[in-house]
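Everything below concerns the one structure shown next.
Every protein chain except one is present and positioned as in the full complex.
Labels for the chains are A and B, by order of writing; each one numbers its residues from 1.
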Amino acid sequence: MSENVLTIENATMQFGGVVAVDNLNLKVDKNQIVSLIGPNGAGKTTAFNVVTGVYAPTNGAVWFEGRKIIENTPHGKMKKLYKGQNAGQYSHIIAPTPDKITQMGIARTFQNIRLWKSQTVFENVLIAKHCRRSANLLSATFRLNADEEKRQREECEELLKVLGLEDVRDELATGLPYGLQRRVEIARALATQPKLLLLDEPAAGMNPQETEELTAFIDRIRTDFNLTVFMIEHHMDLVMDISDRVYVLDFGRLIAEGTPAEVQNDPRVIDAYLGVDEDA
Amino acid sequence: MAAKFLPYLLAGISVGGQYALIAIGYTMVYGILRLINFAHGDIFTVAGFLMVYATASLPLTVSIPLVIAATVLLGIAVEKVAYKPLRTAPRMSVMISAIGMSYLLQNLMWYVTGGLAKQYPALPWISDTVTVLGCQTKRVTVITPFLVIVLVAALVTLIQKTKIGMAMRAASRDFETAQLMGIKINNVISFTFAVGSFLAAIGSMMYFSNYTAVTPTVGAMPGLKAFVAAVFGGIGSIPGAVIGGFLIGICESLIKGAGATTFSDAFTFALLIVVLAVKPTGLFSENLTEKV
Partner (left out) sequence: MTMKQEKKRIYLRAALGLIALLAVLLALDNLSFVPSMLLTVLRKGAIYALVAVSMNLLNGFTGLFSLGQAGFMLLGAYTYAILTIPAASQKSIYQRYANGGIGFSIPELLSKPLGGFGLLLGVIFCLILAGCIAALFAFLIGLPVLKLKSDYLAIATLGFAEIIRAAVVYEGFGPLTNGSNLLYGFTSFSNFNITLGGFTLHLETVMPFLFSGICIAIILLLINSTYGRAFKAIRDDEIAAEAMGINLASHKRMSFIISSFFAGISGAMLAMYQASVQATTFKSSMTYEILLIVVIGGIGSVSGSIIASFLFIASSEWLLRFLDNETWIGGFRVPLLRSGFRMVVFSVIIMAVVLFFRKGIMGDRELFQKKPASAAKAAKKEVRSK
């Protein structure tokens, strides 16, 4: 039996009158690659932002490795009203900031690449190691953490080698070709030592050949780093090739889920998505 | 008790009106360029000095329009020199340029005037003393709030009803799209600076009729306070700036009345920090968040 890594439970994200994600339920099991697809504006990135703590959901919960890491219930706002009676039940809002989520072991990439522009590839990866430090401000300033620093640098060198980035090690990350930048973003996410990797449109802007390479690449890092991958993607070839499970979102609502084959043949999906705009 | 505070209240309304006039300049520029025009307070001071020099040799009927025109030109010139070349630069650079411009104007004024305080001319009628509800004050104190309301009404009409006003609204909503839609953005910006400087010139006439010593750095404090007023009301919002200006002017004046003059400046900034902590974008504006 595969164990569960991520569960999204009744998550709703509302901005004013707009419901970007509507009562989403979703499960990701260990070492699986799970894809979230749907037309533009379906709420996919919003769902990612909820999982990574960028937004606190207006309702619902997120579980990671059997632990409830994010929660909000409408009753949470009535905390004061319920004080004394049922306090535990209604006053529980868990909304950690994104950095806490990353430290728990969830790392992400961004749809519009967000590398640190004045830093080289190596520095980009090394900075991501910062969250795994044990040194405090003083010991780091006065170089009492030399061992840790050395170890982290070596780990980063290793990571660059494994991902085939050692040739561009000392170049400014934002000066690289698009495909390499995406790869650096993945390297950076891996440097935080995640158990779950969230990829937001990793193949955006890639040609078919690059996409094919990426497919193999994602599959490889899943095994190499013992990862679980949860991704948003528009390239259907990629999604259908490597996904163990696919969830389809439309107007914030889940309209279908299942194996790639099941989803491909689901009439609702064809209506909402595949049938309308095949290579979006 | 009421009699004791009445003069302070009157003074507060008056100085608040002056802050409001300066604050509009800040808020309009910020609305379009997302820039704190640090030089705005100095433009206000320059207007004061220009008046001093103009009235020395010219009659008031000539010097008042002349000073207003010169201040407007200065405002436009500052934008052309210090901000226009940095249109695509990071926001921090533009802000630094604004601080540099303020520094330049202050030093220039110091050089021209020799650093000595100048006596602001007494403007007839508005500098006369009148008695309101049993307390003596200058007529300007009474006039300012009404003048502010008239000017703001005119400005709001301008922004709502005219073509250039529509262009200004479009530019402050979305700078790039407005540009793409064929709005001549540089004209809009120049016009914004012109309006802001015009109001600053009027504000300076009111202000210096009350506090008659003009020095090169005298505008820095009212400038900062007016900016606080603009932030307080929610930057980009003209009614917000006006309400903020009056509120700060009145509170500050009442604090002086209560005998805590040292803290009247501190109060303004404390208020700013409280407002920003509670509602980071001011009282009358919408929240903007960056898209991830």
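Quick note on the criterion: contacts are C-beta pairs under 8 Å (C-beta built on N, C-alpha and C of every residue); 3 or more make two chains touch, one makes a residue touch a chain.
This one's a predicted model, so the numbers in the text were calculated from it and none came from an experiment.
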item: Omitted chain's touching partners, listed by label; value: A, B
item: Candidates B:45, B:102 or B:192 - the one touching the absent chain; value: B:102
item: Residues from subunit B at the interface with the omitted partner, ascending; value: 34-36, 81-82, 85-86, 89, 91-93, 95-97, 99-104, 106-108, 110-112, 114-115, 217, 220, 224, 227-228, 231, 262-263, 265-266, 268-270, 272-274, 276-277, 280, 290, 292
item: Missing-partner contacts on subunit A, residue numbers; value: 52, 54, 97-100, 102-103, 107-108, 110, 114-120, 123, 126-133, 135, 137, 140-143, 145, 149, 152, 168, 170-172, 175-177, 188-189, 191-192
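Everything that follows uses one rule, which is that only the chains that are shown with their structure count from here on.
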item: Subunit A and subunit B, separation of their C-alpha mean positions in angstrom; value: 48
